[in-house]
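Input: one structure, supplied below.
All protein chains of the complex are present and in place, except for one that has been dropped.
The first chain written gets the first letter, and so on, giving A, B and C; residue counts start at 1 in each chain.
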Amino acid sequence: MSERNIRVEEIDRRAVEDQEVEIVERKGIGHPDSICDGIAESVSRALSQTYIDRVGKVLHYNTDETQLVAGTAAPAFGGGEVIEPIYVLIVGRATKEYEGQKIPVDSVALEAARDYLAEHVPELEFGTDIVVEARLGEGSGDLQEVFGEDGATVPMANDTSFGVGHAPLTETERIVLDAERSLNGEYADEHPELGPDVKLMGKREGDHIDITVAAAIVDNYVDGMDEYDEAVQSVRQHVTDLAESYTDRSVSVMVNTADDYEDGSIYLTTTGTSAEQGDDGSVGRGNRANGLITPNRSMSMEATSGKNPVNHIGKIYNLLSTDIAETVVAEVDGLRDLRVRLLSQIGRPIDQPHVADVHVVPEDGVDLADIEAEVTGIVDRELANVTDITRRAIDGELTTF
Amino acid sequence: MSERNIRVEEIDRRAVEDQEVEIVERKGIGHPDSICDGIAESVSRALSQTYIDRVGKVLHYNTDETQLVAGTAAPAFGGGEVIEPIYVLIVGRATKEYEGQKIPVDSVALEAARDYLAEHVPELEFGTDIVVEARLGEGSGDLQEVFGEDGATVPMANDTSFGVGHAPLTETERIVLDAERSLNGEYADEHPELGPDVKLMGKREGDHIDITVAAAIVDNYVDGMDEYDEAVQSVRQHVTDLAESYTDRSVSVMVNTADDYEDGSIYLTTTGTSAEQGDDGSVGRGNRANGLITPNRSMSMEATSGKNPVNHIGKIYNLLSTDIAETVVAEVDGLRDLRVRLLSQIGRPIDQPHVADVHVVPEDGVDLADIEAEVTGIVDRELANVTDITRRAIDGELTTF
Amino acid sequence: MSERNIRVEEIDRRAVEDQEVEIVERKGIGHPDSICDGIAESVSRALSQTYIDRVGKVLHYNTDETQLVAGTAAPAFGGGEVIEPIYVLIVGRATKEYEGQKIPVDSVALEAARDYLAEHVPELEFGTDIVVEARLGEGSGDLQEVFGEDGATVPMANDTSFGVGHAPLTETERIVLDAERSLNGEYADEHPELGPDVKLMGKREGDHIDITVAAAIVDNYVDGMDEYDEAVQSVRQHVTDLAESYTDRSVSVMVNTADDYEDGSIYLTTTGTSAEQGDDGSVGRGNRANGLITPNRSMSMEATSGKNPVNHIGKIYNLLSTDIAETVVAEVDGLRDLRVRLLSQIGRPIDQPHVADVHVVPEDGVDLADIEAEVTGIVDRELANVTDITRRAIDGELTTF
Partner (left out) sequence: MSERNIRVEEIDRRAVEDQEVEIVERKGIGHPDSICDGIAESVSRALSQTYIDRVGKVLHYNTDETQLVAGTAAPAFGGGEVIEPIYVLIVGRATKEYEGQKIPVDSVALEAARDYLAEHVPELEFGTDIVVEARLGEGSGDLQEVFGEDGATVPMANDTSFGVGHAPLTETERIVLDAERSLNGEYADEHPELGPDVKLMGKREGDHIDITVAAAIVDNYVDGMDEYDEAVQSVRQHVTDLAESYTDRSVSVMVNTADDYEDGSIYLTTTGTSAEQGDDGSVGRGNRANGLITPNRSMSMEATSGKNPVNHIGKIYNLLSTDIAETVVAEVDGLRDLRVRLLSQIGRPIDQPHVADVHVVPEDGVDLADIEAEVTGIVDRELANVTDITRRAIDGELTTF
């Protein structure tokens, strides 16, 4: 056992699953804020990979500030058009030269954005429906920490930072998270009329769960109000089926509640995202690192997407604490709710946090003393392997929003 | 008594003041994120006022997405210079024409930004040290809700939104909040060498409070390392004195801990903000509506700054819940900790929330039943006067970050 | 015969062909200034066509101000890369709404730029190697003049404007013009190593013609200095052959004279245009409407590219005067040099210029009196058909640079 400062104790509240009211939100992958998160993180990954490929290690950069300015569109059944393009400004710092070698950071960023959008918001024509610019200032040079083909060093904390993770997800959280992934996954494959801008709000009161979905329908694939309504009902049915397979609680699903068929006010889009018409977006304004917005739980304000995964403690600790929480819950029985918080200590290696506190709500009949050592061991092991987080972030194995 | 759905109950946790570990952060007024919050909110106020002056009521707008791209500077004792200007992009929507009358929303936004910066980051020369652009798309027309010279109507909730407020502040919170205000207030008046980019992190463990301050020193007012050190020590003393007047706990204050005098690596700036050198900023990434970042408490992800205070539920509920919490604590004795949450109900007036729940930690010996009616009455009264929040936001009486 | 004010007289100078020194320049299609001209004119044509397709006539617009900001590149034998993208700002005015119908002028402009670049500078990847933005302000509404599916009206001159055209081209002019077209035409088809940024300067002193060519070589198609040199020599041979087929004068052709093989300073590019590395560009800074820069001849300062061909007198008169000059020379024998100038009269239809003066240098033995009537007749006929110029400009039959 290391000398890491790991504390495991019972939390002084009920499990979120047992609280009376619970609110959960997820902004889908095509939401303007998520588009920014996605671009920022794909730019980050592309820069890391470019640095490793070219100079053998990751250099200094930070690209966690993408801004999206909404466009204007004129959707119409059968196919409308973009009137004024969406504008995206990628902001950040990146090392542009290393030992005499120029690194094309702007080109790397633009290509990453292009590829990301082509995959995730395919109806957006790059360069005409959406114009992307990069303003990457010169980074402050070499990182002290090394991550590359020759291995990795554990960075020093240069800031007081805080990460928090939770597990397991509540039923409502799982429904909200998986419904969005399902809609934007296999559902969308068979239903091209569903755009990627799907936003889900889950609200549980006692044993009733309300799921409210705002789903952008793509005009090109619906020929009239009837087909639009079909599309909406189909989403409702899909989410209902999924939700009911997750819970025994009663579930109500509402889709596009603001629609007014009479006056033709519906959620019809040309490109599948509300960014086409008035909805701006920004990194760090939407989902937390675990993919959800959960006012019932502690959250970090830190934007995770776009940050350098080699040395940005906020990013690392948010990803790591989530990973620890999930690992503990997967390996240890008897935990109804668990929260991991990591707090950095300036000037010490980040695998030695100032404190790693684990607050648990054991299941009925479980005694914390019986599992404490096991939990501590997992936390200790995960901290020891902190640079795995960096590698997995670069490889795209960890989601950040 | 109205029929508002107000619930008052004990919270199932200790008061934050009594928890073992507490973390509190405040990004000062000159921090890049706060600069964005400040510009966004001042643009919002200027637009509201312009609409009222010209058409008698507030029209549709939303300006909660300002992006700051850092510049480059070469600070030097006695006075350095900006090398590459800071760039700020004000993003949003605003109604540009009403009944044939053009509203100069871009000019209003730029002037608001100019005036705000002149007051709060005075070392920044507008147009040369910092270049500000506005990209305000056309708003979607008239608001259904009315707020203007002829009175105000209570808007309908058109979204499921959530606001949360807390009171009273813990000692650590008060120290962090008031130290920043004091430093950027009377202290800066007498100490022009202190720039407005002051960031404070408070960490309490049991009965010891650590305050870590990052304070941008303005090069024009310090002539060498000795004067720089004096400036830093003076800040340390000021914060120590203030902290000790707030608490009987032990307090340690550290200022600019990353400085290395040997190799000349210090926190010296030309303009008083780290935005001059590599630190980007964005709305909603920093302080919550109560001026603090408090991982120990429930927080809303909603950016409050820049939103339309007439009908944006997220803004109104965050400001209102904070106001309710403070009012209750001021008027009712015996409360050690209190959290107010407001959850909207789509389609109903916002003075009729889906639920207003008040969770309290009573002081020892206080019975919640004895004060419940009083608390409920205050919440009810505040909800009835919800449009006061709009007025006070427009008048600048409420801070949003 | 009409009552148009047409004057035909001898010019008081020698034919340019007979002057001692002659200078001629052409910036090829891939030159940064020409890229701007090309984008501006393609945007203009696309807008005209869009207006005709959607509302049956051309509405007000003017897009004659495209600005190109050069990028940075790292060319290398076998294939280099763009480091920092080229930035292009399309500037102008265009009517965005007509009788309730929105016209997507920004999207039309961006698509026109994309298509133009794909055809003419194919190595530039749109959106990553070159980022294009459009800032099109609202046009001032409907044109008074009509051009569309229901016919055309002759517009009134609302400005004093001036157009000038010349014919026939001198040998030097023909060599410079056709060499560029040939290089960027059939030659480039077989020689992908030649980029479109080809600039030719012809200088004739007496009976010797020097042709200086600056030819951007594309790195992807040359594997080393030998292949580069081959590419350069091949261009030299091609231009020499072409020139010698046009003239009996002695000809010297130099290509990439600034190259220094010793220190590796050569004209190698990744994308085929110097815009990738430091050369900015702008509309109206390069070739005149006849495709050449000819200091020996009268020239109009008016930028022709991007202007509205329905009512912009400067554009119409420059294109028309060139067309008249070419037509007269084609139909009338005995003309060694001819200049047509058209000067507008404010408030009169543009087919009634204030004065159309035709200055000619007859061939030896030709009496102007014998051909004057024929010349006048052609000018009269061409003026009567002035709206043909508009149609041909929209159809892309007339080049503007």
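Convention: a residue touches a chain if its C-beta (ideal position, glycine included) is under 8 Å from a C-beta of that chain, and two chains touch if they have at least 3 such contacts.
It should be emphasised that the depicted structure is a prediction, and the values quoted were computed from it without experimental measurement.
Participant: In the intact complex, which of the depicted chains does the undisplayed chain touch?
Facilitator: B, C
Participant: For the chain left out of this view, which of C:Ser107, C:Thr170 or C:Thr212 touches it?
Facilitator: The one listed residue touching the chain not shown is C:Thr212.
Participant: I'm checking contacts with the chain that's been left out. Which of C:Ser34, C:Asn296, C:Thr322 or C:Gln352 qualifies?
Facilitator: Selected residue, touching the omitted chain: C:Asn296.
Participant: Identify the residue among C:Tyr51, C:Phe147 or C:Phe162 that touches the chain left out of the display.
Facilitator: C:Phe162
Participant: Which of these touches the unseen chain: C:Glu17, C:Glu244, C:Asp357 or C:Asp380?
Facilitator: C:Asp357
Participant: So which bits of subunit B touch the chain we can't see?
Facilitator: 74, 81-85, 87, 96, 102, 104, 106-107, 110-111, 114, 126-129, 131-134
Participant: At which residues does subunit C meet the chain that is not included here?
Facilitator: Counting over the whole complex, subunit C touches the hidden chain at residues 11-14, 21, 23, 64-65, 67, 69-70, 72, 84, 87, 89, 91-93, 135, 137-140, 158, 160, 162, 164, 201, 203, 212, 257-258, 278, 280-286, 288, 293, 295-296, 298-301, 303, 341, 343, 346, 355, 357.
By definition in this document, only the chains that are shown with their structure count from here on.
Participant: Counting only C-alpha atoms to place each centre, which chain is farthest from subunit B?
Facilitator: Most distant chain from subunit B: C.
Participant: Taking the mean of each chain's Cα atoms, which chain ends up nearest the overall Cα mean?
Facilitator: The most central chain here turns out to be A.
Participant: Copies subunit A, subunit C: same or different interface, half of numbers shared as the threshold?
Facilitator: Same, since most residue numbers here occur in both copies.
Participant: Using mean C-alpha positions as chain centres, tell me how far subunit B is from subunit C in Å, no decimals.
Facilitator: Each chain's C-alpha centroid was found; their separation is 56 Å.
Participant: Express in whole angstrom the distance between the two chain centres, defined as the mean CA positions of subunit A and subunit B.
Facilitator: Taking the mean C-alpha position of each chain, the two centres sit 25 Å apart.
Participant: Name the residues of subunit C that each touch 2 or more other chains.
Facilitator: Nothing qualifies.
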